[in-house]
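Below is one structure, written out as structure tokens; comments come after it.
The complex appears here without one of its protein chains, the remainder shown in place.
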Amino acid sequence: MKFITIDKKNWAKGIEKSRETYRLFGPVKDKNGVFIRTLEKDMLPDMTINDSIMSVKSVLFPQTEKILFTTLDEAKEDHHIMKRVEFDSSPRAVVGIRPYDAKAIELVKMNFDTDDYRDPYWCDAYEATTFVGVGINKPGPFDFSTSAGTGPFSESGLDVLMADLDNAYLAKILTGKGEAFMKSCGFEKNTDEKESQALFDILRKEAEKNISSHIDTGKLKGKTVLELHEAPFWDDIAFACINCGTCTFVCPTCWCFDIQDETKQKSAGRFRNWDTCMSPLFTKHATGHNPRDSKTQRVRQRFMHKLKYFPDKYDKGIMCVGCGRCVKSCPVNIDIREVCKIMNSYEKNN
Amino acid sequence: MDTCIQKIREIAFQLLDKKEVEKVIGFSNGTIPMATSPITIASKQDTEKLVFNSTCGLNLANYIRQQKGKIAVIAKGCDSRNIVTHIIENQVKRDQVYIIGVPCNGMINKSKIKSLFEDEIQKFEEDGDSLIIESSSKKEKLKKNDYLRENCRLCQHRNPVIYDVLAGDLVKEQIIDVPYPDVEKIAALEADARWIHFQDLTKNCIRCYACRNACPLCYCPTCFVDESGPQWVGKGQDKTDINTFHFLRAFHCAGRCTDCGACAEACPMDINVRDFTRKLNKDTFDMFGWEAGLDLTKRPPLDAYSPDDPNDFIK
Partner (left out) sequence: MGNLLEHMGIERDRIHFSWISSAEATKFVDVVKEISNKVRALGPNKKLVKDYN
């Protein structure tokens, strides 16, 4: 494995240089918090903030994406035939993302890129993207990533993992994509592999020790879906919920979307928008019937999907990376850690 | 506040013990600092979970519709005004709710406090008029009155306007000489600057609809943005669609809004959506002398016709 050191004095110049090849994205401070946005010229990713309000998923899966278009003009030969919107396949890089967000991309990939189906919009964007992460030296109080299958220095899903060493970054190159990105920045100063890995291990252990929040998911697998589905606690959990979509929109692993057609005069577009299982409209059938008509059913769905259906289906752990965004953003303080505890410790009395 | 919590618990205990109500709706402690969560209590043992403090910024009137049997609810001044509005709009019957009134000294502006810290807040305590807040890097002692939400700072109805019992002594109402400084500030701008103000206000909106869903007024069975036949407004992130949502939602609240601040409190992006509703509150006050939710016997101005209604706008 290759390691590179980057003097922070050279950081801005290197990032600027990479623009010759890459479109850049990264954490940006705005008046309401930190977002993952396109880095316009002269903008640097904010590497200091532990987490952004919104996750990195929007780089591959924008909240609104025009996917197809057509003309309604019947004089044209190809009227009403949907065509794909031209895709910008030029390389892009997300710089400064946190390891749990990269892990989330891996989980989302299981849905968008399967043996049977391949979502062209997401997959093409994924292939064009290089993920340059930075480890979290001091995890915040809401970070429970270590018990959600990732961690402050987890490498999964990343092309490069960097460590912030005050005056320099130490970068661990994990893939060919990562190597190409570093080269495009002109960062090529190799360092000793053994020493660097040892340093990474120390930082990782130190950071993991700082994580104060944990969840226990060990018993979820042994319970049946019906047992949990019919458990008596859902009404109490759901009572406070106002059914906004905040938790699902800030979640890096929530992937559900809705398709909308819009027309203006003779042109028509097909858009894909994020959807949320918290909304009654999410499951409403054309007949008017709604299988998840009540708030409790919808809240149950969200937690069952993340903590039971997903792990059962894929056997790759829970569909949560422990970033804590939903915990912080929920207007009524519904806390997935608490719900997980209730689900995990539930024993049906017979 | 602590005596108030004791009182709330006692009242709730008695009500459940004597089976006067089936459940009590109140606030419980949150799992993170500066958070409380709405909770429903059905057994008297659980009344210990009830709390009340300066972080109870949501409006519990939002939780009392479509409940079976008689319920009790904790109500600040603004909550009680929304209960009045619910009764006027036939969403609940007066005898179906037992109102535990809580005179209120204002709720805190959580985002303003968070902005004082670079890292996450780990501890929040309230001691009378002071707030003690700690993160891993520093500790601050703040005066609560300096960190009130704007709607609480300008509130003229801190005491519940309707109640069955009080859980604390009535507080002195504030007298505010300029009740709408924010609206006037925006109104003083040029048209284009006003437009830019509202564009900037909503630019980070993710359309989670937390503002709508936290609002006790927004109880339409199907909101116009969720309607699909016909579809009134696009569902994506187009800025015109976003502004149409905010504009029309505010308009649906005209003459009904109590400025409880739940919408802004719930917004994950800290958007002060009250910039829309406040203008309408000011207008209904200026034109009809109306403030919502003060009187069970009066119809809201947009719900009633009077020959002396202002009608200069019609040609």
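Letters A and B mark the chains as written, and numbering starts fresh at 1 in each.
Heads up, the rule we're going with is that a contact is a pair of C-beta atoms (placed from the backbone, for glycine too) under 8 Å apart; a residue touches a chain by one contact, two chains touch by 3 or more.
These figures come from a predicted structure and were not determined experimentally.
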Options B:13, B:98, B:276 or B:290, residue touching the unrepresented chain: B:276
Which of B:28, B:59, B:243 or B:258 contacts the chain that the document leaves out: B:243
Positions on subunit B where the hidden chain makes contact: 183, 186-187, 191-198, 234, 238, 240-241, 243-244, 247, 250-251, 254, 276, 279-280, 283, 313-315
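The definition used in the following text is that only the chains that are shown with their structure count from here on.
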Touching residues (chain side subunit A, partner subunit B) in the complex: 30-33, 35, 50, 53-54, 62-64, 138, 140-142, 236, 239-240, 242-246, 249-250, 258, 260, 262, 271, 273, 276, 279-281, 327-329, 331-335, 337-338
Complex interface listing, subunit B residues touching subunit A: 30-32, 35-40, 58, 62-63, 119-120, 122, 136, 204, 206-210, 212-214, 226, 228, 234-238, 265-271
